[in-house]
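Everything on this sheet refers to the single structure shown next.
Note that one protein chain is taken out, while the other chains of the complex remain in position.
For chain A:
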Amino acid sequence: MSAVTTPARQDTGGTSAKTLNRIVIYGMLALFALFYLMPLFVMLVTSFKTMDEIQNGNMLALPRAPTFEPWLKAWGETCVGLTCAGIKGYFWNSIKMVVPAVLISTLLGALNGYVLTKWRFRGHTLVFGLMLFACFIPFQSVLLPMATILGSLGRFGVTLQNATGLTFGLGNPTVNLVFVHVVYGLGFTTLFFRNYYEAFPTELIKAAQVDGASFFQIFRRIMLPNSMPIFVVTVIYQFTNIWNDFLFASAYAGTGDSMPMTVALNNVVNTSTGVVEYNVNMAAAMIAALPTLLVYVLAGRYFVRGLMAGAVKG
């Protein structure tokens, strides 16, 4: 009897310790989930409150009478610097900058990755190494020369406009930012595609070559149809990075109507004239965060893969 009960008792003791253990683990995990969710939660509830409720109520309380007013005001009326037309214009600025920059840098990255893995030449490692290191430089070390060059291109654009009536995009801050993001995004996009194509069977390329397929035919017919996952990863990575960029945006389009969203948001929040409308600020921040959050919700797996690929090199 005792021989049977002892292990049973031990077993129950073990399970209760185990249960306690589980409770502690789940408790900690829940606590940290709160830590990560708190700022977003506060931002969200504040954006639906009236100013009156913000000043007299509790930060964590749900809005008593949820109102969309702050969102509408942030989108269409709030003041960015001296212009009071909301952030919608700046939102579109960001879109106009992000879409071409992402597409161009991704396509170039795919071609570069294809060459660096399937059409190797002497010194390909050096070329790749140089492009890879470019991902890591602090952009402060190229900020000023780029500003100088963009400035003189802008002046050249004015001359062109006087002569031909067209600037060809020279001096346009959005075009400038597209250019800058393509140039400084190439390292990452090349890295992503190179690592992906590295594992792609070279025999297939050889076979196609024997059949007389050209460089671009192979790329279009063989590589591209098999690159969907890495395209998604790269596009998401580039989209998030470029949408969230602040340094280049403030240096090359820091004033006027062509500011991207991040710069405009910073201006809205730091505008010190009049009463600070916290609810409008929070709504503006939510609007600025929505595109990348949406991408994260829809394609979180690819987002994480991109971050990992950016972190684990070689």
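As a convention for this text, a contact is a pair of C-beta atoms (placed from the backbone, for glycine too) under 8 Å apart; a residue touches a chain by one contact, two chains touch by 3 or more; residues count from 1.
Rule of thumb we're sticking to: contacts and distances are computed from a predicted model.
Q: Pick from "Cellobiose transport system permease protein", "Chemotaxis protein CheX", "Fe-S cluster assembly ATP-binding protein" or "ABC transmembrane type-1 domain-containing protein" the UniProt protein name of the chain that isn't shown here.
A: In UniProt, the chain that is not shown appears as "ABC transmembrane type-1 domain-containing protein".
Q: Would you mind spotting which of A:76, A:169, A:201 or A:300 touches the chain that isn't drawn?
A: Final answer for the missing-chain contact: A:300.
Q: Of the residues A:68, A:139 or A:168, I need the one that contacts the missing chain.
A: Here the residue in touch with the unshown chain is A:139.
Q: In the whole complex, what residues of chain A lie against the chain that is missing from view?
A: These residues of chain A touch the chain that is not shown: 25-26, 28-29, 32-33, 35-40, 42-43, 46, 54, 58-60, 108, 111-112, 115-116, 119, 121, 125, 127-134, 136-146, 148, 183-184, 186-187, 190, 209, 212, 214-215, 240, 243-247, 251, 262, 265-266, 269-270, 278, 281-282, 285, 288-289, 292-293, 295-296, 300, 303-304, 307-308, 310-314.
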